[in-house]
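Complex shown without one protein chain; remaining protein chains in place.
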């Protein structure tokens, strides 16, 4: 066939397979969202609609990709955690990464008008970049999740205080920055309380703790309990009957998806949802 | 700072840098566009609006990423070719790949209603996956481009004949497939001509040849001629003055972007636009 | 300096860092050892001297690289398992891989004459290739080790029977192969027992089970017990005092190195040597 003369160029394609039996994590980040938030006049320090749009796009993704167990979002970023035993796209990195980024972007643009009916999009459009990171154990994955939630806390406390100084304290950005330079968390809390009568603890949990979205696979029926027992990762897995695979896939796709704004650093959250970190091996 | 306890998880991030002095090529592909084209009743064998939407999204991308020299699209795929000397995002693979995929997706969704005003989008949304391929020389890059255009030709001749048999020849899909199995190009041309009075040569060039989009940097002024001389790839490059870099960047951003539906396999197209494959070294 | 003009070529170097908190495994394989074993008239089916030379080279490597916890060898291959928390060469793949391959080769050549005093080496020389594989959990690593020992068993049973047929049964290679095609383990055992009065169980353990070499870190003193508690893998690790690191390094370097020819598939071996698979996280 005429094509064959050029087909050798396919040999230049290189493909990375992600190490099996690890938690594949895709983190997407808004590109240039500082500018974007100015263009569309996002509320400061937090725009509830902008965060809810992020959550809506993340929820839509979890509906389309049942291999994602949970996701954590704050500000303009979201991390998606795949089930440790996922074989999605034979774990090809480019395919997984671009599917997640494209799906998120697609819903973000599509759903925009649901959250900002009065602010139509115009070029340059919102876009997201992304990266894959692998965590080989539940403890390192937990530490990753904790890292993002601590980041959320630190940034939000800073931003809340910064904007209080600017919006209610009559400072300009430079003065507020100067004031906050080197301050501890306790000092920021004190500024908020003493100068602005704000108790940081009363701020919305979505702002303080970000959003954890997870597939709620738990049910009381013993049948389904059995169904979500983690697959043993070995030869038997590949011989898991097609029926069983289909059944598992359906179970995941049908599980309800839950959003919470809660502490994911302590054990409690994870202890109560043991299926989230279950995996084939230790 | 409290964050430090978890920050070690950053050491699990791995980053691939794309080999310098090669043509970075990103090819994006529609995911499940067979189903999508049925859902939105795309015209067969080619839907002009769907192709124009692809071209519009590709053009918007080239405006946002001036390091892309040209792009080639057919059906639900597009290939973007970066200038050989591009240092975009320090050539980090994930960053380049996800930025291209996200930008394309974003404009595809945003511009959809310009081309399909009467067919509003609904979940599941259109999405694209993508991959990066490196070509180390202009001849291998040319062969890549030829490969895609030959692919366009083969698919389009097949589809044109297939749909003629179905739409005008009273066959169902299975019969048409059966009829075409093993036929040569000449036989398909003959079926079209003898049975349906169609001269394949008269089909639209966009269908037969796909779309090549390029940055039209050529001007007659000797000043700009000099400006787009390829940078020498060596130490001097990194010492290129900031002014020169800014000027080059502006020149690229301002160059008009042209779409053609023409042969890119023969030398003529490239010989007439020597700046497209120019690069620092041989 | 005059060098700077060319120094940009360093930017073409690409480096892969091996995922932290996984078991780095380097397996080396003799290149063309079939030919080599003919050239130097190795005894069939097993040449005790050749195996002991492999073990001697592996032992020398473990003395030079204290981050290796254990190694498993059979035939012309050896697998070296690094401690899960090893930071050797910042886990750069090329550096780890080539150091292991070069060190093994170097000792293999150097020690050759100790085992084959009457068979001096001549070109082409013995060489080894190698690869790195990562295992993210102790269970997958255990399965890797089991895989190699099962391989040893299968090959050795086959070879033992094959050479019995050839050396004592008057067959040529083709006939022996034909005879063994499709036979089960039990049938090979039977051939050995009925036709050649050989009880496979009585063969040397080194032939049947291969060689496991490990660092014998166990001591009864409570002090050292504490010393080899697995390091917690987080920020505190990097702050581990230099003294503690030096101490740990010395402890490893001084631990005696033990060779056994025993079952490593069942739990017993590992349960009795818990320090071998200890690691920072699960």
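The chains carry the letters A, B and C, assigned in the order they are written, with residues numbered from 1 in each.
Basically, a residue touches a chain if its C-beta (ideal position, glycine included) is under 8 Å from a C-beta of that chain, and two chains touch if they have at least 3 such contacts.
Because the structure is predicted, anything quoted here is derived from the model rather than measured.
J.: Using the document's definition of touch, tell me which of C:151, C:248 or C:263 contacts the absent chain.
T.: Of the listed residues, the one touching the omitted chain is C:151.
J.: Please pick, from C:127, C:159, C:262 or C:278, the residue that touches the omitted chain in the full complex.
T.: Considering all chains, including the one not shown, the answer is C:127.
J.: Extract the touching residues of chain A with respect to the undisplayed chain.
T.: Those residues of chain A that touch the unshown chain are 4-8, 11-12, 14, 16-17, 19-21, 233-238.
J.: For review purposes, identify every residue of chain B that touches the missing chain, sorted by number.
T.: So the residues of chain B touching the unseen chain are 19-22, 134, 136-140, 143, 233-234, 281-282.
J.: At which residues does chain C meet the chain that is not included here?
T.: Against the left-out chain, chain C lists 1-3, 6-10, 12-16, 28, 31, 60, 63-64, 94-95, 97-99, 101-103, 105-110, 121, 123-135, 140, 143-144, 146-147, 150-151, 153-154, 185.
Simple rule for what comes next: only the chains that are shown with their structure count from here on.
J.: Is the contact between copies chain A and chain C built from the same residues on both sides or from different ones, judged by whether over half of the numbers are shared?
T.: Looking at both copies, the contact residues mostly coincide.
J.: How many angstrom between the C-alpha centroids of chain C and chain B?
T.: 49
J.: Averaging over Cα atoms per chain, report the distance between chain A and chain C in Å.
T.: Computed value for the inter-centroid distance: 41 Å.
J.: At least two partner chains per residue is the criterion; list those residues in chain C.
T.: Expected reply: 19-21, 233-234.
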